[in-house]
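First up is the structure itself, then whatever we jot down about it.
Missing here: one protein chain of the complex. Every other protein chain is in place.
We just call them A and B in the order they show up, numbering each chain from 1.
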Amino acid sequence: MPDFLQFCVSGLTVGAVYALVALGFTIIYNASDVVNFAQGEFVMIGGMTTVFITAAGVPLHFAIPAAILAAMVIGLLLHRLAIEPARGASAVTLIIITIGASIFLRGGAQIVFDKQFHSLPAFSGDTPVMIGGAAVLPQSFWVLGGAAVIVALLWFFFNRTLLGKAVLATAANRLAARLVGINTSFVVGFSFVLSAAIGAIAGILVAPITLTSYDIGALLALKGFAAAMLGGMGNPLGAIVGGLAVGLLEALGAGYISSTYKDAIAFIVILAVLFVLPGGFFGRASTERV
Amino acid sequence: MSILKVEEIGIAFGGVKAVDNVSFSVEAGTVFSIIGPNGAGKTTLFNLVSGVYRPRRGRVILQGEDVTGLEPNRLARCGLSRTFQNLQVFFRMTALENVMVGRHLKERRGLLAHLLALPSTARQNRESAEIARQLLERVGLAEYAETPASAMPYGALKRLEIARALAAEPQVLLLDEPAAGCNPVETEEIETLIRRIADEGMTVVLVEHDMKLVMRISDRVHVLEQGQTLTEGRADEVRANPKVIEAYLGTHGTREASLALG
Partner (left out) sequence: MRALLAHRLAAPVAIALIVVALAFVLPSNFYLRVAALVWISALAVIGLNLLMGFAGQVSLGHAGFFGLGAYAVAVLPAQFSLHPLLALLAGALVCGLIAFVVGRPILRLKGHYLAVATLGFGILIAMAIANESWLTGGPDGMPVSRLTLFGWRVRGASTWYWITGALLVLGAWLAVNLVASPTGRALRALHDSEVAARVAGVDVAHYKLIVFVISAVYASVAGSALALVNGFVTPDSANFIHSIELVTMVVLGGMGSVFGSLVGAAILVVLPQVLTTFHDYEHLLLGLMMMVIMIVLRSGIVPSLAALIRRTRP
């Protein structure tokens, strides 16, 4: 039982990061139909920038906002310089552009930063808290709590603010949104900035636990994408559930079955779910209109 | 003899009965039209009959066989083909290739022969192209044969769909608004085409908004309103039916209704 709890805690912690990456995918996908494979690089930028700014002697509470801001600027540049010029291109062309962006950002990071693994000091120390026989790192609470706060803020933003509703309107029907006077190009750019911020926060929160380096983005994008699809593409709730589910599956699979095949176990479950529910957990069953 | 029979068919989307308890029977070699105001469920009915949707209830009987819920490609084998209201053209292919796809079931389909480009494949391609060319000529699109479908005008694409459907040599042909968006000349051409198709013994089921066309061409007319059957009869009977006039007055306005039905 303590084992089980232990696996669950570590699974949920990693899952929360996947959930935030999947949420970033979802926000951009809904606003623009772009599947942004550079989403993992925002996580990397958040963690690495914080590491290097603090290493230069800046206190953590200044370094963190600066790193988030850096990721947001890069998100905006990505949209303005790479996505906007290719507007109207096919979905697969846009995906390759984001893969190019991902390689570009990785290449940039290895020049600006370095190729080493880095860690941040835990925000509230390293003394584990014992819960039901499981040792929980304080940083896990930061990750889970941070993810919960982000989700709550996003909920408020999308349901209670005009800009949030403009994003939702753009997601529902771009042409109609434009007709009622919404600047959809701004909305899409904004969704990139928002996703970048979410990714960066995830990267900062988890850096003390999982280490960070210039090339962690690809695997995170992969897992986040899988999580988003497991939940049902375009559904924010699905992204969160999918992310947590992938994290849990990995941890339980590694704990009980085989640590070398932990990724395999997650993907076997994803395949099984998609065979039964071809639209993921929360995907709408689509009826072909002809 | 009735070649296509629909019995008490129905489907609902999210609790809304799009088509509810509709029955009709089509005699071989006739033109059977389904009309009704917008949103009456005409296209949904077509989707049910052609296997695109699976009906929640009721049966579809084609040439005496129960084909309810069969996939469209199985129905194609049973001799049913259709066109689409919202164009479903193969835009990356030429007009000729579009029609050649219609020959699919008549083509020899040995994969190895195709990979190795054996003489039999070349012969098959020539044969399909020849028939496709004749069909393009028949619908008046011969000049477009080598044009990519994406570069063709709307009215031409409507006729391209008819040519593709004809290429399968179906016994029953469902045409979903073949004249929508066409100018009067094109509409007249389509009317002549449908007439000729029926004269050759093919059964045509038609959904169409152009009432003049419907009234001139149809042997029988089935009227839908809000997913249900309003009435059915010969064109002149339907035209004189006060319920039909009312249904159209409600949605189309006096002038159009009197023009269309009078």
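Worth a mention:
Here, a residue touches a chain if its C-beta (ideal position, glycine included) is under 8 Å from a C-beta of that chain, and two chains touch if they have at least 3 such contacts.
Given the structure is predicted, the values throughout are model-derived calculations rather than measurements.
Partner chains of the missing chain, restricted to those shown and counted over the full complex, are A, B. Within the complete assembly, B:84 is the residue of B:84, B:144 or B:248 that touches the hidden chain. Check B:102, B:178 or B:227 against the missing chain and you find that the one touching it is B:102. The chain not shown here is touched by just one of A:101, A:177 or A:193, and that residue is A:101.
In the complete complex, the hidden chain is touched by one of A:8, A:89 or A:135, namely A:89.
Only one residue in the set B:35, B:48, B:62 or B:76 touches the chain that does not appear here, and it is B:76. Interface residues of chain B facing the missing partner chain: 50-52, 71-73, 75-77, 81-82, 84, 88-93, 97, 100-105, 107-109, 111, 113-117, 121, 124-126, 128, 164-165, 167-168. Of the residues in chain A, those that touch the hidden partner chain are 35, 82, 85-86, 89-93, 95-97, 99-108, 110-111, 218, 222, 225-226, 229-230, 233, 260-261, 263-264, 267-268, 270-271, 274-275, 278-280, 283, 288, 290.
One rule holds in what follows: only the chains that are shown with their structure count from here on.
Centre-to-centre separation of chain A and chain B, using mean CA positions: 48 Å.
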